[in-house]
Structures are given as C-alpha cells and as structure tokens.
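Below you'll find the structure I mean.
Only one protein chain is missing; all other protein chains are in place.
Coming up: chain A.
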C-alpha cells in the first residue's frame, strides 16, 4: 500500500431547496451524500459518473473551495476540514486544480507568462529574472515555447490553453492536482496530447491526481484506481483493470455497456438501463439506483447499501449476493 496522501471520510454536501415567498425549505439537494475514498502518493484516482452525480462537488470540497456539510478531509494525516483560511494557506500550495474550460479559467488581459508565474509571485517565492526563468522552465515542461510567454490567452489554441493551466498548477510544486474534466472541451487529437502530458508529468514529479471525467475511456487510460459515482454516492471503487474486467455494480455495468466501441465488429449498443437519472433533490430511498436497476429486489427500495469489500479491495455498494454485487 502506498502512503495515503488524501483521505476523505463520509463527505456530504447538501443544499436546501427553497420555494415560495417565505423561502421555506421544500427539499434538499443531496449533491454529495456520504463519499469516502483515499488517494495514495503518486496515485491517480479516477472519479466517473454522469452529469450531476456530484463529481465536481467532491473535487471542490476536497480543495475547500466549498464547505462540506459534514465529513472529514485529511491531507497527509492532518484534518483540514475546518482549518481557517490562514491555516489553509499553507496547504494551498500542495493542492491545485485544473478545470474543464481553459477559456474561462484564464484572465484574458494577462499575458501567459504572468498567468503561470502569478502563484510564485503571490507566495513570494520568486521575482524578477528568477521568476522569469522559473516560468520559462514551466513552459517547457508542458510543451510550450518560452517565447510564447508574452502572448495573451486568445492567441493560444484550446489545447495550448489547457497547457497554460497545467503549468500554472505545477508552479508551486503541488502534491495533489485535482483535474475536473480537463480534456472534455478539447478535440480528440488534442485530448491525447494533454493526457500524455499529465501522465508524463506525474512520472517526473510523483504527485497524485484526483481525475474527474464523464468519459470512461479517458479515465480508464489515466487512472490507477477508479471510483464510480451515482447520485452523490460512490457505488463502486476498484483497481482500474479489475473494475473494467469485472464490474460488479449494475450501474457500472450499464455505464460500460453504453460506451460506443470504436470497432464495427464489436457488440452493437445495448442500453442496459432505461429512463433518466432521478433528481438529486430527495433522491430515491434505499439504493439510489433501484429505479433503473435490472436486478432490483424489494430490499433495494428500502435498505441503503454501503460500500463493502467484494474481495481484493474491490468495493461495491449493492445488495445483490450478500452485498458483493453482480458478476457479469
């Protein structure tokens, strides 16, 4: 077992839903509803799920960009869940985030070199010539030319802009980089460039990624372990190869069966689930997936399954077969 860099325990984020003139609370959005996982040093944990399942809320809570309703976040063994802004500053350097939209996350009026160098300057780690040299080095690391430091964001392509975001995230020598859909906005041929870059940088620097994406193939590629979320909960978590070889949660199975395979000779699309994802406002009781599950039993409507080990660290939250889910 690798050293635990990040431990998240029973994380919850609920938002009240208010309505009417009196703004009375009429419901609760269970954005994240009891999520636990850990992440080792140098490890990549992929977090997959469909829109609205709570992936980004987990990411933002881990970084304390939003305050969780309850639960615990430990970084390097230290509980950071309730640290004050000043106390948190020390940890800010070790945790960085790369967002989906490289267009929205860059200040259009700043030159690229200043964008990348800003964290170093703000933390008083470098200035003048030394700062410029550090930034030039960061540019090279992410495959940009140092002479591009003078250019503005609009002068870069989407893929290059994402490289700028990555360079900025690298600047302070983080130990954890949260990537929230970092390649979803990019073209296929450019996605591969950015994924390879992220893999290479991890090999060089040994940091960990919490890698969030809706694209299973992308996650399958970059992750060591994968967690699948559905309606605010992790329904399955396992080593990557194990998860794709032997998915045990009916939702994971449906998700995998839904991905169109780029091979005309492979099995044609066979949707294993009907209907839509229910609303996270007052989600279904029991197993949140029971409304769409092919195997749902009476118990599933009442009892909420918890993540249980189905063997070799493969955890699944499903009541089938004594809580070990369903083998395919």
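Rule of thumb we're sticking to: a contact is a pair of C-beta atoms (placed from the backbone, for glycine too) under 8 Å apart; a residue touches a chain by one contact, two chains touch by 3 or more; residues count from 1.
We adopt the following convention: contacts and distances are computed from a predicted model.
Trainee: Report the protein name recorded by UniProt for the chain absent from the figure; options are "tRNA uridine 5-carboxymethylaminomethyl modification enzyme MnmG", "Spermidine/putrescine transport system permease protein", "Acetolactate synthase" or "ABC transporter ATP-binding protein".
Mentor: Missing chain, UniProt protein name: "ABC transporter ATP-binding protein".
Trainee: Of the listed residues A:159, A:232, A:280 or A:325, which contacts the missing chain in the full complex?
Mentor: Of the candidates A:159, A:232, A:280 or A:325, A:159 is in touch with the missing chain.
Trainee: Based on the whole complex, identify which of A:26, A:65, A:87 or A:259 touches the chain you can't see.
Mentor: Once the missing chain is taken into account, the touching residue is A:259.
Trainee: Among A:70, A:196, A:282 or A:321, which residue is in touch with the absent chain?
Mentor: A:196
Trainee: Out of A:29, A:59, A:138 or A:218, which is the one that touches the chain we can't see?
Mentor: Checking each option in A:29, A:59, A:138 or A:218, the one touching the absent chain turns out to be A:218.
Trainee: Tell me where the left-out chain touches chain A, residue by residue.
Mentor: 50-51, 157, 159-160, 187-193, 195-196, 199, 214-218, 220-221, 240-241, 244-245, 254-266, 268-274, 276-277
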